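With one protein chain removed, the remaining protein chains of the complex are shown where they sit.
Our next item is chain A:
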Amino acid sequence: MDNTKPTVVLKDVSVRYIIGDFKNIGLKEFIVRKLSHNYHVKEFWAVDGVSFSLEKGDLLGIIGSNGAGKSTLLKVIAGIMNPTKGKVEINGNVAALLELASGFDGELTVKENTYLRGAMLGYTRRFMDEMYDSIIEFAELQEFQDRPFKQLSSGMKSRLAFSIASLVNPDILILDEVLSVGDGAFRKKSEEKMMEIIGRGVTTILVSHSTQQIRQLCNKVLWLEKGKQMGFGDPIEMCKQYEEFLRQKYF
C-alpha cells in the first residue's frame, strides 16, 4: 500500500436503481405486459454525484435520513456494486461489515456458521482454526457451539457476527451501524473492540444515525440527502447543519 496516495477517492459517483413492475411478476406476466405495452420500469438515482477523498487514518461518518443512499454508497466503496457513473479508487484492502446479523444459515450449527462467515470475510482456514476459540469466547457462546444456528436469540446472533467481524485487519474498514450490538455489557465490550481497530490507523467509513457518536469519533463527515451530496467536511459544522435540516423537516 502506498502511503502517500489518498486511500479512498470518489469522483462524481452515481448509482442508478430501477423500481417498478419488474419484481416478482414472473416470465408469463412479463411477456403479457411487454406485449400489451403495460410494462413500466422507473429509474432513480440512489446515489447522485458524490465526490470526496480520504487519507490514511481518516474516520468518515456518513449521515442522512432514511433512504438517503448511505448503504448503497457503502456497497459501491466495498466493491459489491459498480457505480453507474463516476469512478471509485481504492488504495488498500477493504473489509465491509454490512448488516452483520443476516447472511447466516439457520440449518447449520454455530461452529459451521462461524467458519462460513470467516470464509466470507476472506480469512484463511488456518486463521479460523487459530481464532475459533477466542471468537466463541468473545461472543459468550461456549455452550451453543453445536446447536443449530436458528435456535440462537437475535442478540446472540449479532454477538457472534460481531466477534467474527472484529478480527478483520483491513486498510479500509466500512461499518454500517455495527458499532454497538447486544445488551449493555456486550455493547461496551464491542465498542471497545471497535475503537481498538479504528485506533490502529485504518481508514474507517461508518454510517450512523447518532450525530453525537459522529461528533465524538469522526474527523470528516459526508451528508447525503436523497442521493445528493449536501456537504462534506468538518464534523461539527456538518452535524449542526444536518440537525438544523432535521428540525425544519419535522417541526
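Operating definition for what follows: a contact is a pair of C-beta atoms (placed from the backbone, for glycine too) under 8 Å apart; a residue touches a chain by one contact, two chains touch by 3 or more; residues count from 1.
The working rule: contacts and distances are computed from a predicted model.
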The complex lacks one chain in this depiction; which UniProt name from "Rieske (2Fe-2S) protein", "Anti-sigma factor antagonist", "Transport permease protein" or "Cytochrome c oxidase subunit IV" does that chain carry?
"Transport permease protein"
May I ask which residue of A:G67, A:G103, A:G155 or A:G199 touches the chain that does not appear here?
A:G103
Among listed residues A:R125, A:K188 or A:K240, the absent chain is touched only by A:R125
Which one, A:Y115, A:F144, A:F186 or A:W223, makes contact with the chain that was left out?
A:Y115
Could you list which residues of chain A touch the chain missing from the display?
17-18, 22-30, 75, 78-82, 94, 96, 98-99, 102-105, 107-108, 112, 115-116, 118-125, 128
